[in-house]
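Questions regarding the structure given below will be posed in turn.
One chain of protein is taken out of this complex; the other chains stay put.
Moving on to chain A:
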Amino acid sequence: MTNIENQIFSSYQKNPDLYDEIYDSEGNVKDVYQKLFDIYGGHSIQDYVNLNSKAKSSFFNQGITFQVYGEDNVQEKIFPFDLFPRIIDPDEWDIIERGSIQRAKALNLFLWDIYHDKKILKDNIVPLELISSSANYLDQMNGVDPPGGIYNHISGTDIIKHKDGKYYVLEDNIRCPSGVSYVICNRTALKRALFGVFNHYQTHTVTDYAENLLEQLESVKPKGVDIPNCVVITPGMFNSAFYEHSYLAKNMGVELVEGRDLFVENDFVYMKTIKGPERVDVIYRRIDDGFLDPLEFRPDSALGVPGLFAAYKKGNVTLANAPGTGVADDKAVYTYMPEIIKYYLKEEPILNNVHTYHCSRPDELEYVLENISELVIKPVDEAGGYGISIGNRLSKQEIEEVRKQVKETPRKYVAQPIMSLSVHPTYIDESESFEQRHVDLRTFTILGKDDEFVLKGGLTRVALKKGNLIVNSSQGGGSKDTWVLKKQ
């Protein structure tokens, strides 16, 4: 089936040790990619370069940029975006979607439990010290009932495909997961640059995210409120995710506020408008727990609202996500996810967990210390790909350093076998050709009072450096449009 004349892919090199998303093990293009492959193949590299710059200007004009502070000026840059989309067929998507919902629900029940009866700890399914030693456990949340019973309204689940062809979850993000606006902008940019391609595929839309988010946020309104007033709270314009905050506010048709726009009186929250104070019922917050309320958490926070937490405890305002969710998405709790799912839902996990060694357990610590070169060592509480050591990339000396660190503070580390992320053909500027690059997928799941929603799509992140396994944008990653195909 492979089209040898195919100009763009003629120099594409397939490493047999990697799982390629578009070629099967015999080196043939998979059926689902064939059409796309043919269409792209009709372009020359020069056409492709032109399309690429068109897409870039689409990002500039949409204002989806981040700022780089140089010596004497501030430059705006766009996040690297690849024009060759990733396609997920309906059957695979079904697994991902059900698996994402399952995890989000299990995490929600887990959070309710550890902030109320703590049954799972009493039953010794999850060790008590894991929770009691966690910096993200908020004592203030003990016994607080979040409106609608929901903690993690929005979850971002990071999923990879291993070389065995199965999906594995690498991480659950249930504090303030970001990236959904890129999903939508990637689609917009791809449609502008290559609209013809869409004629050949029945792809699910991704633009319905905001309306679903609003619907679910309204479903968890405080008691006694008829039509809730929802807002999005942002740290401000200089936050790197500000574009996303304003995008979501705009597309939900709600106000985008900063801490200084809100105040609390008699345990109710108000915003300052041109016509005076107006009550606020549901806050989709994009600021971290510590900054929410200077009276309750960090006293130096200028981003939060004094008295907000008291209003929340009284049930007069909803915070999404609830404070204190961070305790459930750290890398130590992750390792218990299969047990957590079984405990609360009486179901088998739909998505695989990567096997994890706990350095806090003496026998496992020993295994880790002996086998660092074959493992990924991760700090339990760092986000954004920081502090990760990949064993087979380390020099002898570096291995020794890691061993020393882990030995000193074992609770801070977990280790996992080195997963081989699948690869996807990605256009590389320097070589002006397509090359294999590792990808992952972040899905976005929303939980409401009695309903849930998973965005049919997701953020496919690409590690642009050759051989790099870390896909976070803060580490130089790019992204791809992700198509979930409709069932025929």
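Criterion: contacts are C-beta pairs under 8 Å (C-beta built on N, C-alpha and C of every residue); 3 or more make two chains touch, one makes a residue touch a chain; residues count from 1.
Convention: contacts and distances are computed from a predicted model.
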Q) Quick one: the chain not pictured, UniProt calls it what, "Nitric oxide reductase subunit C", "Alpha-E domain-containing protein", "NADH-quinone oxidoreductase subunit J" or "Binding protein component of ABC iron transporter"? A) "Alpha-E domain-containing protein"
Q: Decide which residue listed in A:S11, A:T273, A:N371 or A:N392 touches the omitted chain of the complex.
A: A:T273
Q: Taking the full complex into account, find the residue in A:G63, A:G165 or A:G467 that is in contact with the omitted chain.
A: A:G63
Q. Which one, A:L111, A:L256, A:V368 or A:L421, makes contact with the chain that was left out?
A. A:L256
Q | Interface with the undisplayed chain - residues on chain A | A | 60-63, 73, 232, 237, 242-243, 246-247, 249-250, 254-258, 260-261, 271-274
